[in-house]
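Below is one structure. I have some questions about it.
Showing just some of the chains, left in place.
As written, the chains take the letters A and B, and residue 1 is the first residue of each chain.
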Amino acid sequence: MLGVCYYPEHWPESLWAEDAREMVELGLRYVRIGEFAWSRLESAPGVFHFEWLDRAIDTLAQAGLSVIMCTPTATPPKWLIDLYPDILPVDIKTGTVRGFGSRRHYDFSSENYRREAMRISQVVAKRYGTHPAICGWQTDNEIACHDTAHSGSQNAKIAFQRWCKQFYGTIDKLNQAWGNVFWSMEYQSFEQIELPILAVTETSPSHQLAYRRFSSDQVVKFHDEMVDVIRAHAPNQFVTHNFIPMHDTQTDNFALAKKLDFVSYDNYPLGRTDLFFGDAPVAQFKKYMRTGHPDFSSYAFDQSRGISNSSFWVMEQQPGPVNWARHNPRPEKGMVRLWSWQAFAHGAEAVCYFRWRQVPFAQEQMHAGIKRNDNSRAAAYAEIAQVRDELKLIADLAEQPVQAKVAIVMTTENQWVTEIERQGDSFNQHKVEFGWYSALRQLGLAVDFVSPEHDLSPYQLIVAPCMPIVSQSFVDRCKASSALLVFGPRSGAKTSELTLVPNLGPGLLQQLIGVKVLSTETIRPDCYEELKLATKSGNSYQSTQWREELELSANTRVIASYHDKTPAVARDGRTLYVATLSCNSFLVDLFADLANELQLPILRLDESLRSVQRGNLHFVFNYSAKVQQVVAPQHADFLIGGSTIQPYDLAVLRLR
Amino acid sequence: MLGVCYYPEHWPESLWAEDAREMVELGLRYVRIGEFAWSRLESAPGVFHFEWLDRAIDTLAQAGLSVIMCTPTATPPKWLIDLYPDILPVDIKTGTVRGFGSRRHYDFSSENYRREAMRISQVVAKRYGTHPAICGWQTDNEIACHDTAHSGSQNAKIAFQRWCKQFYGTIDKLNQAWGNVFWSMEYQSFEQIELPILAVTETSPSHQLAYRRFSSDQVVKFHDEMVDVIRAHAPNQFVTHNFIPMHDTQTDNFALAKKLDFVSYDNYPLGRTDLFFGDAPVAQFKKYMRTGHPDFSSYAFDQSRGISNSSFWVMEQQPGPVNWARHNPRPEKGMVRLWSWQAFAHGAEAVCYFRWRQVPFAQEQMHAGIKRNDNSRAAAYAEIAQVRDELKLIADLAEQPVQAKVAIVMTTENQWVTEIERQGDSFNQHKVEFGWYSALRQLGLAVDFVSPEHDLSPYQLIVAPCMPIVSQSFVDRCKASSALLVFGPRSGAKTSELTLVPNLGPGLLQQLIGVKVLSTETIRPDCYEELKLATKSGNSYQSTQWREELELSANTRVIASYHDKTPAVARDGRTLYVATLSCNSFLVDLFADLANELQLPILRLDESLRSVQRGNLHFVFNYSAKVQQVVAPQHADFLIGGSTIQPYDLAVLRLR
């Protein structure tokens, strides 16, 4: 199913009906509205104006569209800020107030804002909670975007002190947990606790981790309360939230998603590619600058499916160039269709485009829409129409399950660990995780992202690229599983308080594999060294950035070695420990070995082709400028496309 | 005519007379004094000390020098700051007060400072307004330098609110104009308006543009009042101001120049080259590191002439290494003479050197003078003496007019647009404009810089490298002109409020050329792509950074194409639209085609030779380390030099 984001308040009312008609013609079923409209809904304290929104909803409904309503809390109006200046957050890097004039200018620790946000949410939920045209709700908008999970305000400090009291009980326990005896950082009371910001030099990692946990909890608490407010008045409508990339929320995304019916994701492959890969050499960057990396969108899709309680939506899909990355290329012709199908291939229930028409004013005027600001149709229009028509060819799409045999274990907490404890400036947990994911996808393996609390029984191969903090219950479930387990460097090295485990890394994982990390070094990325894989003795790979020295037990054998012949990857029974970061080809070859061992079918396609299955549907995507041939699986019929795939085109087959 | 900047207050009085005598011997006629002397003129509120300055002026006058007197307002003394701390400006990037201890420590929105600045200006103007030795005045010094046009103070905020009220009339019109409905940024009253700084994420482009207009107006208002104060007491003396490079003022330079008799410019080719080109690769940078780029000084000269109401002066000419760039090379031997002649060739009336003698103390002690601090003569001395002698060979220099057939349209407003709306981080309006200018100059074409309000009738070729905001009156005058018109990317794409034009780019320019911009993309600079010029089908050029997709009307033809064969440059009648940025050679070849069509004589010299005409004088400058041969125009006689030009040397011919 398809949808679109629409802002009736941005356009003359005279355009609304024709817009709605054309949306339906384009095959769009859902319209998301209202997420930034507070100043139009309440022009002064208690002075409400809902008539225009009523009319807008009616117009959309009459055309046959279903409306997703939003709480407008991402943009408190100026009069509210003037009433309660403590709503504004404080920059943790500078200590200055982050002012009014853009969006997300609120502090999750402002009690005034919490109350006001719930008040307006309730007003809106009451009004539309049973409206027949409204199918569901989006809370707020891209929560925690623009680094707003963290604030350095006085409110945040007091709330953090309370959180610490709640979490640790006594100040002695906190001092003990954080190791405050080091550098005389001991507190005598919770009221003395500072935020771990703006100190002379780095603050305690445990202190920082507690602050991140607190900040995440503040976001989740705020969001949970809003979900409750909506559900109280909209019992039969779904509630979702449009997530930004998991790594940017600084929030426990599993927790944030818990109360939702499903997770939505805002998919901007080109903008995100620029921010994520923008420092790559030309040769690597240029070939994907107008498509995004072949694994980048699916990475987000698989993560979104992972944190969701069921399926997921793409709530915002880039339909053309955006405005907010360092450089903003135009998608290659065909990519809007391709990304849409890729979302469906990885389990999306709906794809909504952002936005219907390019807005001529304000911050996002250079952000493309499906229609241009002169109301002509942008390139995406025809591509979406094609998706509309093609969707009709696969009536049972929604019933096809995604069934991955490979899982990546992820936690936001372990991302925090790596951000707090740099050790090597070039270590980037996001890139490490993406690297492992991409290696698996280059083999055509479907991948689930799971939390450590997730049921592991569906999986034959479970990998944890970066998991310093490991719980005993996770280890127990690993033991109970029959999967192959692969752990990346740093795994198990830390307690839950970001201190060293007493038995050396990989800590509790030593129950799974007889290995000890004797020392850890970090290396400038361009000073990489040779890495050898035992099964591919002729191949030379690279060890890079992070490198651990291992001591192996008798039963543990060496899978790969460093330039100095010492072990780099070790295996004990079902468990592998990878003690270093490496080049992409090493991971691909390592995972291929494991997949072969497990008899998981792998498919080594051209580097710019990707395939994935959803139920009995088999998808192939061509990210390159070349025409490519694919060998169809046996007993399969082409539903879309054929064995010759044009540039930026795709094929869908049904397995018989 | 030649002159010099002198600071009698820096030297023992015993040196003054000999200094004056030597200045006259060197052929200097003008001496600029007093622009930083406030603390010596007024040591406490109302306690004046003019005797020393009287004596200094008398000494200079007795030697035969004419004095340019300055208002000392660029450096308010400490006692004044202590009296009115609100004089200090606030940094818009950090919100911190910019303190005392250097210069330009004043806020254009401080009413206290405005009053005090006019008071001291009046005191000085009264005293010297009819002094026979004083020929003219310089207002303040390098106004708006060090990013001081902008302040984030409370004073600035209140003044901005008033400016908004004045400009928009009602708050509804402002909300409408800025598109404040987007992200609920609507204001209910002018008193709610914030400065567009220190927000959570980017503020509205319209809001930012209004703030830049306001800031520019504040500078102009302050400056205009000062001009009025001077004129009231010095009715027969000229008033000028020494401008920094146009792009650095953040002020509408045409407006700033309006009340002046003429514009002066402070010419530092090496320091500016370092700041402007300092990131260029060695091969590009090194060859010009001791000369400046061959077009860099003339670019500033032609701009200065453009904003001036008549001719222009060089008020400060670098005579040796300076102290303020990242690296500060010594000019090649001959360059001080060459730059001086280049100024005259491009229309300068006078060239003054900064400074007479290197000062041994304070911030600029590493800045060279004509004389060293031990009173010996620096290398520049002999070069200036040569200019003195050579000037005598061309008695009618001042009568020779600069007559350009090519104009570049420029506005500060459009610079602001590109700074506010990055879209591609590498887009640099200054470099774009300079690139177009340099391409024209590499063909030996004389160039005027004009405002859109300028009379266009003198020109056969009018180019606008970067002009997002275009007025109907400009379009009308383009229509009335018979010139070829060339517009760069982004032209006409924005309304005067920095919103999208309703009919797509190039907006109003569609009256001149049947072309529509369907989409815009920005590309990482090192990911350039092929560009083809129809008339030079064998040549391969580069499209880079900014790239627009064009739809052409029936009458519009393709002049150049992108790598994917779509149009990159289009032409309809007299008007060309260039939809992308490109390499230098593309622009040179494109402009050569147009000049040939117009039968404008072009001269393709070596890349380091430049020629220009002023009236019947023909100048050739050799920026290279090579001896070069020039073919003299027919019917021309050498006044200076000959057809063999030594490194860093020049030739002047008179056309018969």
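Please note the rule applied: contacts are C-beta pairs under 8 Å (C-beta built on N, C-alpha and C of every residue); 3 or more make two chains touch, one makes a residue touch a chain.
Source: prediction; values computed, not measured.
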| item | value |
| --- | --- |
| Complete-assembly copy number [criterion: all chains share one sequence; 2 shown] | 3 |
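Simple rule for what comes next: only the chains that are shown with their structure count from here on.
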| item | value |
| --- | --- |
| Interchain centroid distance [CA atoms averaged], chain A/chain B, Å | 47 |
| Touch list for chain B against partner chain A, complex | 94-95, 178-188, 192, 194, 196-207, 421, 423-426, 497, 499-504, 518-524, 526-527, 545, 547, 549 |
| Of chain A, residues touching chain B in the complex | 7, 9-10, 36-40, 43-44, 72, 75-79, 82, 89, 94, 96-105, 146, 148, 274, 278, 282, 285-286, 289, 320-321, 323, 326-330, 358-366, 368, 372-374, 376, 378-379 |
